[in-house]
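Structure below; questions to follow.
Excluded from the complex is one protein chain; the other protein chains are retained at their positions.
By letter and in written order, the chains are A, B and C; residue numbering begins at 1 in each of them.
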Amino acid sequence: MNFCSDNTSIACDAILQNIIRVNNDPAMPYGDDMVTARVEQDFKKIFDCDLAMLPVATGTAANVLALSVYCPSHGAILCHQESHINVDECGAPELYTGGAKLVPFNGVGSKLCPLELENYLSQGWAGNVHNMQPAVISITQASESGTIYTINEVKAISEICKKHDLKLHMDGARFANALVGLNCNASDITWRAGVDILSFGATKNGAIAAEAVIFFDSLMAELAGFKRKRGGHLFSKMRFLSAQLEAYLKDNLWLENALHANQMAAKLFAGLSKANIKFRYPVAANELFIYLEKPIFIKLKDAGFSFYQYPLGGDDCYRLVTAWNTREDHVDMFIETIYNSR
Amino acid sequence: MNFCSDNTSIACDAILQNIIRVNNDPAMPYGDDMVTARVEQDFKKIFDCDLAMLPVATGTAANVLALSVYCPSHGAILCHQESHINVDECGAPELYTGGAKLVPFNGVGSKLCPLELENYLSQGWAGNVHNMQPAVISITQASESGTIYTINEVKAISEICKKHDLKLHMDGARFANALVGLNCNASDITWRAGVDILSFGATKNGAIAAEAVIFFDSLMAELAGFKRKRGGHLFSKMRFLSAQLEAYLKDNLWLENALHANQMAAKLFAGLSKANIKFRYPVAANELFIYLEKPIFIKLKDAGFSFYQYPLGGDDCYRLVTAWNTREDHVDMFIETIYNSR
Amino acid sequence: MNFCSDNTSIACDAILQNIIRVNNDPAMPYGDDMVTARVEQDFKKIFDCDLAMLPVATGTAANVLALSVYCPSHGAILCHQESHINVDECGAPELYTGGAKLVPFNGVGSKLCPLELENYLSQGWAGNVHNMQPAVISITQASESGTIYTINEVKAISEICKKHDLKLHMDGARFANALVGLNCNASDITWRAGVDILSFGATKNGAIAAEAVIFFDSLMAELAGFKRKRGGHLFSKMRFLSAQLEAYLKDNLWLENALHANQMAAKLFAGLSKANIKFRYPVAANELFIYLEKPIFIKLKDAGFSFYQYPLGGDDCYRLVTAWNTREDHVDMFIETIYNSR
Partner (left out) sequence: MNFCSDNTSIACDAILQNIIRVNNDPAMPYGDDMVTARVEQDFKKIFDCDLAMLPVATGTAANVLALSVYCPSHGAILCHQESHINVDECGAPELYTGGAKLVPFNGVGSKLCPLELENYLSQGWAGNVHNMQPAVISITQASESGTIYTINEVKAISEICKKHDLKLHMDGARFANALVGLNCNASDITWRAGVDILSFGATKNGAIAAEAVIFFDSLMAELAGFKRKRGGHLFSKMRFLSAQLEAYLKDNLWLENALHANQMAAKLFAGLSKANIKFRYPVAANELFIYLEKPIFIKLKDAGFSFYQYPLGGDDCYRLVTAWNTREDHVDMFIETIYNSR
């Protein structure tokens, strides 16, 4: 009964089946195959616009290709202190940009605060040769704390970007969970709200290893193509990445998977709230941050539940993550175990 | 009827089945799973030594992780002019080493000549602050021209490495084809011959996307671990990479696949030689470089064969690559088409 | 009447004369000259230990050579939010380390707080492949706010370094001013207090353009030598850098220059305090941070004084810097102008 992370979950059967399907015939390598071409079309429909798309296998790869096309080596990327790019990628953005700087900001629930960004950007960095030049703002949707930026919140940040001539990147490792949580169109929370480039995740939501960089300015994909190869992320048999994305997008599988994960999180939230468990953040997607007394934590462990401590929240803070395949009976048992431990 | 490259081929059924098998249960992410642990043990048996192993998804990733643990940013990597790292990786070694230099050498059949290496290394670069410091020699086995280094040839180069305090890297994107061609043990052509680090390929020989960096000095894997993450190559669901490797190694699948590819190449060689087709290099593994008159080339195209021109060999030079699943009747038809075009 | 910065000041006559003196004869290039050898000996006497020394022309060059020998590309450098390396070097540390991360800390008076460092370092980064690995703590002496670390304060930080296996770098662009302020030996505030490597500044205190990287572990200078060349900082006619350092160190010129600057700062502090001017920080070296009402500021400008606003301190905060050649009558006039403007 694993609530550690959505990346511990198995892959969707539909995705595996599509890999088997595209394996029937040889195909030209490095993305010159028909599956990859079809997936790009699928993305255009979903986002209701022209775009370019590069499939990669990890979220880190997606993020750094996205960031590096817009941030020069003397550039700065404004991001949340707790963001994945700042904390959990071992300097991948620094490597791919040639040594740019991530400028960390605080902000409630791992979300950037427009006021703080504006304050910082109006301090006169631009054009000053001594300072790294602000180039990109990066937001995570859904955030590392399981919170979600509303459309208006994204717009507020993209307006700051436009004012100061920056680009807006969205790390969408859990984009589907955010979209389901917002109940809006993919376009409304991205390019229509001012997002320039998106890391579109699938791995955490049912794929084996597949993400896509979505370029709303399709011309930037050419530069990213060189960076992808140079980073070692150009798959010779790329159709197997694309096959995962194809199945993921087909018949709204991605949204259904996310919906299930979010519903399981909501059920946990409802049950635990009744049990007077305190939450660090409101629950908007598929992550929950709860405070547990030690004896209760031990009982849960003993009952077979695994999940991580969350040190940023203090010694008694824990993170639960639900996934596309989280079983409802596990959720019920989790809540029940807590009730019984009182 | 595709002789373009072994990376256009489909994946082995056994490998796909193992992916499905490991998908039954959740598993801890980032390599803390049992499949990955098992595969490392498998490699230890195959290479008959202690070692460390990191799975990655592309040959470029394997090469650059291997090179970057041994070559500092002010270091030089001695390699063949035509080597994949020098020509076909868009500067990935330069990126991962922080700007090292690849010093290109000629040598018949894409193989490095010990004499030329020794000549270069005795020119007094070591310790001279103006010059990049020779740090690694990289050889490709089987080479980009389909030739193979014998055990003694590898030893001759590794002795130069020891004399000048360099490390020896083997790019084994087609390691199985080389091993079958040599008919020796994996250990004899690697660490027993002085190889320090190996890029072990599986993708071209039946996997979806799976390679392994083999560290014969297992301590170096720790440093490589940071570089792997930083490069965006640490898979959260790594068991799916390892599952490919596990199936690949099981019951000698990797050697059988390579044997078939090599046999098909040998058959092509025999048939085409009889037809007086000229070869650029002797055929030792699964690649053939042939000279074709234009009319014959056109007849082959018209008959449905696809394969690449090889500009390095001149306008009338072409490359044929056989794979684990090359059909014998396609080979027969290719030879026949040539006969009939005379 | 310029209080903008000590880097606007002219160079010392003694330093210019020594340049002219060493220009009498040709000399071998790239540091193989006798002046450079002599200066290294001078430093050994001053610091009362074996050491290695590399002359460079800018403080940024000194800092990044120092940092890059100890911080790998996946490393983290812990420093103050306001430190020169973090704010004013346009990413030079990131360039020379190959993309390391500067982790910014707050702390009163631009000085790092040991408790915050310890808190951060005990969060479990070490060995975790997702996180950049803390490698170096960098402190500025005298700090960007003109404050000074006491010997005990340096020792407290170096103990944290030892506990967590980090190295301690001291940015001594104003090292002489700090030493005079502390009234201690050069060794007591550096290697005896646990400093591993020092950027020793001369430019701000009377040189044309000369700094030195001081390696208390002299073995590290070899690696730095390659990085210096690679950075374009190896001067062919290096004796002209060394000549500046030689004159700077001779007959305590460096300490006398700093003493004058500090005394002028102290005099400003005394006079302005009497005039009820508020200070942001205590004045310990040659920088003062004061709050001025707009009308007073305008009167000072009109009287011919130039100095910078200090936005970090708010709209009414200004920085004054005294130098080795600051005229006492300028100081008197500054104080007088303020009195008269009331």
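We adopt the following convention: contacts are C-beta pairs under 8 Å (C-beta built on N, C-alpha and C of every residue); 3 or more make two chains touch, one makes a residue touch a chain.
Since the model is a prediction, treat every value here as computed from it, not as a measurement.
Note that the undisplayed chain, when the full complex is considered, contacts A, B, C.
Only one of C:Phe235, C:Tyr310 or C:Phe334 touches the absent chain when the whole complex is considered: C:Phe235. Within the complete assembly, A:Lys229 is the residue of A:Lys111, A:Lys204 or A:Lys229 that touches the hidden chain. Note on the undisplayed chain: of the listed residues B:Asn131, B:Thr150 or B:Gln263, the one touching it is B:Asn131.
Among B:Met53, B:Leu78 or B:Leu95, only B:Leu95 touches the chain that is left out of the view. Taking the complete complex into account, B:Val87 is the one of B:Val87, B:Cys113, B:Cys184 or B:Leu255 that touches the chain left out. For subunit A, the residues touching the absent chain in the complete assembly are 30, 72-74, 98-99, 129-130, 133, 225-230, 234. Listed here are the subunit B residues that touch the chain not shown: 73-74, 87-91, 94-95, 97-102, 104, 123-124, 129-132, 311. Although one chain is not displayed, subunit C still touches it through residues 2, 4-5, 7-11, 16, 19-20, 23-29, 56-61, 63-64, 89-92, 95-96, 203-204, 208-209, 226, 229-237, 240-241.
Keep this in mind: only the chains that are shown with their structure count from here on.
By the count of C-beta pairs in contact, the leading chain pair is A-B.
With centres set at the average Cα position, the gap from subunit B to subunit C is 51 Å. Centroids built from CA atoms put subunit C at 42 Å from subunit A.
If you average the CA atoms of subunit A and of subunit B, the two centres end up 34 Å from each other.
Residues of subunit A in contact with two or more other chains: 89-91, 95.
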